[in-house]
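The chains shown are only part of the set, and none of them has been moved.
For clarity, chains are labelled A and B in written order, and residue numbers in each chain start from 1.
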Amino acid sequence: MNDATLAACIKACLDCAAACETCASACLGEANLDMMRDCVRLDRDCADACRLAATFMQRDSDRVAEACALCLATCRACAAECGKHKADHCQACARACEACADACAAMAA
Amino acid sequence: MNDATLAACIKACLDCAAACETCASACLGEANLDMMRDCVRLDRDCADACRLAATFMQRDSDRVAEACALCLATCRACAAECGKHKADHCQACARACEACADACAAMAA
């Protein structure tokens, strides 16, 4: 890939990690937390996988494709769950996850 | 400090991180999740701080004291919250946090 594609993927991963951390904390403050269980659970995994993928890209690792494949999988799952909820933080998180998944799909190929 | 003290502190940090991850996931499956909000919230921070402190000790970092100071603070807060709940995973987490805080206090001094 070229440098612009790589930089865009790193940014998408960092934006998604931020959205997941914010979403998990906001979910834990929601009145209807009972329906947010899976959202918090998936946010945790997705934030960690996004940070690892960004880190591997920043350090020009040999395992960028594999790290992006893991990130893609966590992002798709998190987007599917967050997309079900109307809260702004969930909708923002779902969008960030989809954008990150799309960027990682190109890197994982 | 000597090698045995260092090894014991690394083990206490890794045990605490494991207890926090397990506790957070178990909390998210509890019927009475509403009262577990702070438990999940603090488990997340504590697990991350414990992993960082263990990592800094394993790599013989110059900043072990500062990393253990952060770990100590997250452990005390998490122990105080988890200790309020009767669930086995919360009680086990509170014990692991206290043990880790004690070990880190010696390293942070």
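Following the convention adopted for this analysis, a contact is a pair of C-beta atoms (placed from the backbone, for glycine too) under 8 Å apart; a residue touches a chain by one contact, two chains touch by 3 or more.
A quick note: this is a predicted structure, and the numbers were derived from the prediction, not measured.
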{"item": "Total identical subunits in the assembly as filed, 2 in place", "value": "4"}
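The definition used in the following text is that only the chains that are shown with their structure count from here on.
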{"item": "Chain centre separation in whole Å, for subunit B relative to subunit A (CA means)", "value": "25"}
{"item": "Touch list for subunit B against partner subunit A, complex", "value": "24-25, 28-29, 33-34, 37, 40-41, 44"}
